[in-house]
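Handing you a structure now.
Shown here: the complex without one of its protein chains, the others still in place.
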Amino acid sequence: MAEVCSPLRIPLIAGHKKAATVTEDVCRPMLRPPSGLWWAGFTLAFSLMLLGVAAVSYQIATGVGTWGLNTTVGWAFDITNFVFWVGIGHAGTLISAILFLFRQKWRTSVNRSAEAMTLFAVMCAGIFPVIHTGRPWLAYWLFPYPNFRGPLWINFRSPLAWDCFAISTYFLISATFWYVGLIPDLATIRDRLAGESARPTLRQRLFAVFSLGWSGSYRVWHHYEVLYLLLAGLATPLVISVHTIVSWDFATAVIPGWHATIFPPYFVAGAIFSGIGMVLTLMIVARKVMNLEDYITLRHVDAMCKLLLLTSSIVALAYGTEFFTAFYSGNPYEQFVFRNRALGPFAWAYWIMVSCNVLAPQLLWFRGVRRRIGIVFALSLLINVGMWFERFVIIVTSLHRDFLPSSWASYRPTIVEVSTLAGSFGLFFTCFLIFCRILPVIAMGEVKAVLHVGQASRPVQETTV
Amino acid sequence: METQYWRSLAERENPSELARAAEAEFSENPLQQIEPGSSRRGFLKAAGFAFAGAALTGCSRAPVEKAMPYLVQPENTVAGRAQYYASTCGACPAGCGLLAKVRDGRPIKLEGNPDQAISGGATCAVGQASILGLYDSLRLKQPLAGGKPSTWAEVDREILARLRADGAVRYLSGTITSPTKQAAIDRFLGQFRNARHVMYDALSASAILDAHQQTHGARVLPHYRFDKAGAIASFDADFLGTWISPVEFARDYSARRRPPEMSWHAQFEGRMSLTGSKADRRVRTAPDEIRERLAQLAIRIAKLSGADDRFLSSASARGWQTTNDDGLPHVAERLWEARGRSLVVCGANAVHTQVLVNYINHLLGNYGATLDVEHPSRQRQGDDRALANLLDEIKTGRVAALFIDGVNPVAELPEAPGFDHVGLVVSFAGSLDESAERAHYVCPDHHFLESWAGAEPVAGLISLTQPVIRPLGATRAVVETLAAWTGQPVNAYDLLRQRYPAQWDRAVEAGYVAMEAPRAPVKPFSMAPVELALAATSPEPAAGYTLALYPSVAMLEGRQAYNPWLHELPDPITKVTWDNYASVSPAAATSLGVSDGDVVRIEAGAAVELPVVVQPGQHDRVIAVALGYGRKASERFANLGPRWIDHRPSVNDQGRVGENAAPLLAFEQGSLRYDRAGIRIAKTGRRIELALTQTHHTLTVPQQLGGEVRPIVQETTTAELGKPPEPSEQREELWPEDHPYKGHRWGMAVDLNACTGCSACVVACQVENNTPVVGKDEVRRRREMHWIRIDRYYSGPSENVEVAHQPMMCQQCDHAPCETVCPTLATVHSDEGLNQQIYNRCVGTRYCANNCPYKTRRFNWFNYPREDRLANLVLNPDVTVRTRGVMEKCTFCVQRIQEAKIEAKVLGTPVKDGDIRTACEQACPAGAIVFGDLNDPNSRVARLARDARQYRVLEDLNVGPAVRYLKIVRDGGQAGRPVPQGDKKNG
Amino acid sequence: MNRRVLIGIFDNEDAILDVTDAARRRGLKIVDVFAPYAVHGLDRAMGLQRSKLPWVCFLLGLTGAAFKVWFEYWTTASDWPINVGGKPWNSLPAFVPITFEVMVLFAGISTVLAFFGMSRLWPGRKPMLLDARVTNDRFALVLEEDNAAFDVEEVERFLRDHHALRVEEREQEAAR
Partner (left out) sequence: MRSRILTIVLAVGLTFSLVLLASRLTAFHLPGNHQGYEPVQPIAYSHRLHAGELQIQCQYCHFGADKSRHAGVPPASVCMNCHKFVTAPLGALRAEDELAEKEKRAPRPVVSAELRKLYDAIDRAQPIAWTRIHSLPDFAYFDHRPHVNAGVACQQCHGPVESMERVRQASDLSMGWCVNCHRDSSRTGVAGRPVSPSINCSTCHF
């Protein structure tokens, strides 16, 4: 990162943009009718989503038995997907909040879409805890609400209860953060549209309503800056806490392979890793499809690759540590679980995970690779796969052979489960594609503020907040 | 709950009146109203009355609920209060005494009658399950004539019209232990000049009776007294599982296996049987080697006894020299040391073999001690020779009229008798089985819970069967039918009462009565047949594959094929459900190039195709196949279980469960042979995915994954037991002790040494707790719902494998991992140490099941169909029927705990130890399970918790299970077997 | 009663910074500055005092946490204590995660609402736009003609010196 904020002013935004051009560039794709490419992507995503809807409705109508689970393996795809999506969701907040606190100006080009991605990912994640229950129509019992049972509340000792609070809080805060960030841009678009037609169109009305009458008054900007800072400050520990709590779902259990103290940092790192991977995937597509090459420059890609490399190494370290603790604990059950991971019936999953999350990213040590979009894109996809399998491995290999050999069992997903997973991707991309159409994918307000960085238009002065 | 052994005083005085009163209750035939889709009113009327219906059918959400009281309430009946009636089990001829639990007019559970000698309070899996037969909706509801429904009057008229006084009348039945029924049959046959009553047992002990005919001059089946046996040698007799009277034998056997003084038991067998799994010394012996082994043993013991050189000389003359293989010498010594209180039993149905057995027992002086021939058992009376003759007569068309009672010759015999040449075939079968199908008339008998009858399982023990519900269909007791045809109609009740006028009250109350029985006319032991037997035995070892046909613990001869509970009951050894199979030894499997699930074709005259199960401990030349499968009755399971896109049926391509192996049986020297030498076996290339409830069979983890042995099942030796136990180290408790258990603290102790794995507990639990049957496919997916399972672990080399049975149910942990993780407080701890599961609060996250180290929690993956409203009548109204998506598990039969506590509260007395008995404990013949209050220092469970053998599974996890296990005692050195090292199983 | 304001429109960040600073030094009353994005340092140039939002955030966060701790203790240990896995009635450590989440939720949401309140933003509010491009790439400085001493020509010259693109004078309702 040192490079990014070094005083050698390599422009953040290429092609000597002026504020007006930024507005122009960002708004153009929104106001143009969608391209054929967009339609193709949307159709695919939407049909996947429909498949998922069908699968879930069938499962809810028939029973959780339509999944490949059994008495021994009580969780598999459902919670795997949940953790996977929550993980994806973490990158957004990371980029917009943590990098903001670290004064990483390059984040401005990507944070908007990263935050959007967070929201959609958390939506996908949120579905699974609900549908994985045997009686989803009663899932609201997981929240404490006044009732006529005595009253009987919930078990605040259960990590699942923690999850409910963590996920919903995370969703609300990210949504707020995202919206607050959007307000000035909404206003910009509102005013841009104003000229278009005499009587306001629906779209204009909407933008008018949601921009809350923003007029760019600096007295407001002044509070706004503070608010943004505060939200970033809140979101940063939140993002850590959320995945920590998710990891506690496993860490607080007695099952060997779950009962591990390193889970929180391990999971957080993994989450960020997968998140950045997903951001890269989307960014690379977006900059091509919506020709935003000037805003999402190779430099951004490069920076994120470095983040990948870092988190990948943390994850790798975690894998190693797990094995060491198991070996060093002298606990035969613990030791067995890890031997079983690497050599047992699910070894294939384990090795997919290792090669995607540890081996493949090593390529990123080479500058050449980091700047070759094609390769980076491929890597980002691999990382998504690898991180999905990480969760699968942790959940299934630990469960399927635990303490009593008599109850050892195997697990095979059914078509219903696979469709549900596909459906969640469908939902995610559907939302994202719609977002690309109707909202500015780049935070204009913030980009404009960093236009000058590395441009000769004005004397260098370290800004302060 | 206070039990009432008699139905009611009114009943005792004048049963017919009550019958009339009841008549008033059920104005119409209840069955017609229970057809699915009928009104709730009708259903309730049939069910008895009152509120039970709500719990039964889950209709409480229905807007309007009716409560229908009696018009005239019978004495001693109170709505919602269970009554217990003493009766006798009719599931097999063993004749265990029962207490039938009747709730609101419906029998819902069968328990053993503690006072009756055969049962002693215990039951077997089959007995437990047999109550479902009462509510079998495919039972015949009226007589059939030519396959069409008819009336009794009609049927009687037609049959009598077709009976000729001079024609050959044959009455084919199973063993009949009821004197009254025997009398009725004799009276009926008395009308005809040429009439004969032929008895046969599908699981024949004919050879034993014949052998005693030869050696003791009386065709009797000895009453085996395992409670007196200090040393037991069993040759292919699965007396703990299926042989003759398993409940009685298992109880007596384990009574003598309580450490430190333990009886010694050697098992010679080809397949791995339940009994073999408990033996101290197990010698793999192919069926065709048994006689030779026995001869060897006889010679050795003759030597030891020093008596009777005639036998020895003829032996040596025939070139018998004693070999030292298979530890026979050791067995001989052990038996000889224990002479007078030792016992040799043999399951082979071959006369010569049994003669040798008699001789050995005679040499050991066991007659009169461990074998009672003067008051013999009547549990097997079949005569294979007579059967063979009858079949011959039938084939050659020399039979005018054939009456089939309680047997199913078409399905049970090697070749199905063709009835074409028989003028009149009448079956008494309660449902349309293979034989009844071909009969001209079917005169359905009552279910044994509907009828008055008396059984005499052992000479001098009259065990009474009394009805606990009015017949659900227009069926008629066989005795009444026969009486009608004899011309003097009489009802079974009067018949029975006339026979035992003096002891009647006592008999009805206690369910049995002991009478002075005449001594069987036994002559002194005669030597001649022994020498013939020896002559017929060749010292040469046999070769080639041998087929061993055996009754499985669940299906027996196949009468239970209608019973889903028994089909879903995992075989105690192989853990296979919903199928029979050909088990082969690992060595044989390699040489045949097959593995689990490969379908092989077995030819021995007839041929069957069955999946292979590789069975450690089996003889390399033996292929074992269970009888009793592939029955017509199992066709009903075509649509069993949840139906969804990926669902596969529970039946095979023939639409039945398993294959019928009876065609492979054969008659040899007039006796039914269950072993066939020189069979052909070949791979078909097809594969079947077996439905196993356990797929990893040892406590040793796979070698490449470490190969360590887990201390789940712990063993010790008689030697070690002497030593003082080392003090267990004190643990630092992380939490403050916020939860003292002040009142009761329920706990359980399971004696792994006593447990035979017979699985009676599994079915008992299923009946008591309304556990659903899920079907073959769901079991395949490892989703069986049994709350208690019996884990079976092998250890040691496969040819000399050791077996451990471990009943595993919810351990009711003090620091239950499941409770902490449940977000909705659906599973929490009671202040009596129970791990409560509240179904209605459960949303089904399955987190608890994942976090359970014992994996004893069961999840309702679907709404398991309960469409058969008649079968629903067996549901226990005191236990919620769980819906889809909720977790369930063993509750320590909390409904029984509640009942007992409330009764105690009402009477103002404390709950006594033994007042509360869980269903599994109550059923267990071996007395391996003990439930009670750990806070009461004198309770049985508290004492066992202090026992030297006591340990808790996975104690290191500090989850504080409330279930103690007692270590298996491997009779080390004395059994001539290497002493298992202390760390062998303790990892 | 209306007042007159003098508005200078600028087209870059540096200009607006300088002019605002200068205007403040000259003692001109700066009504407001309008900018398409947050220009760093402008607050100091306008001489605005620090925002109160952090206090709102801190206090409501604290309230949320306190409430949650109390609620968890009350439900689990006091109102209906239930033995869950032999854990102590009051398992404080287990209450931490939710407490934290609730704290963040309270703090976050309430701060945002407070912000909307302070800066009078609500759905459907009519924005007061001095220039259509002020949310795009224009900057506007609004000076109030507070007293007679206010010399329009002079101030206009002053603005133009600071590269104002345009200077205009407007009536404006005082009630803002």
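As written, the chains take the letters A, B and C, and residue 1 is the first residue of each chain.
Everything below uses one rule, namely that a residue touches a chain if its C-beta (ideal position, glycine included) is under 8 Å from a C-beta of that chain, and two chains touch if they have at least 3 such contacts.
Small disclaimer: the values here were computed from a predicted structure and weren't measured.
Touched by the hidden chain within the whole complex are the displayed chains A, B, C. Touch with the chain that is not drawn comes from one residue among B:821, B:834 or B:849, which is B:834.
Touch with the chain omitted from the figure is made, among B:163, B:894 or B:959, by B:894. If you put the missing chain back, the residues of chain C touching it would be 80, 122-126.
What chain B contributes to its contact with the hidden chain is residues 23-25, 27, 41, 45, 49-51, 54-55, 58, 60-61, 64-73, 78-81, 828, 830-832, 834, 836, 838-841, 878-881, 891, 894-895, 897-898, 902-903, 905-906.
The chain not shown here touches chain A at positions 147-152, 209.
Just so it is clear, only the chains that are shown with their structure count from here on.
Interface comparison, A-B versus B-C: the higher number of contacting C-beta pairs is recorded for A-B. Between chain A and chain C the centroid-to-centroid distance comes to 29 Å (mean Cα coordinates, whole Å). Note on chain placement: the centre of chain B and the centre of chain C lie 81 Å apart, centres being C-alpha means.
Residue positions 84-85, 87 of chain C are each in touch with at least two other chains.
In chain A, the positions touching at least two other chains are 152-155, 157, 159, 161. By the touch criterion stated above, chain B contacts chain A in their complex at residues 642, 644-646, 694-699, 701, 704-706, 708, 710, 712, 778, 781-784, 789, 791-793, 806, 808, 817, 820-825, 828, 841-847, 849-851, 853-855, 857-863, 883-887, 953-954, 957, 959, 987. Put simply, chain C touches chain A in their complex at residues 12-14, 32-43, 46, 48, 50-51, 53-54, 57, 61, 71-72, 75-76, 79-80, 84-85, 87, 91, 94-95, 97-98, 100-102, 104-105, 107-109, 111-112, 115-116, 118-119, 121-129, 132-137.
Looking at the complex, you find that chain A touches chain C at residues 18-20, 23, 144, 150-157, 159, 161-162, 165-166, 169, 172-173, 176-177, 180, 183-184, 187-188, 190-192, 194-195, 208-227, 230-231, 234-235, 237-238, 241, 244-245, 248, 444-446, 448-449, 452, 457-458, 463-465.
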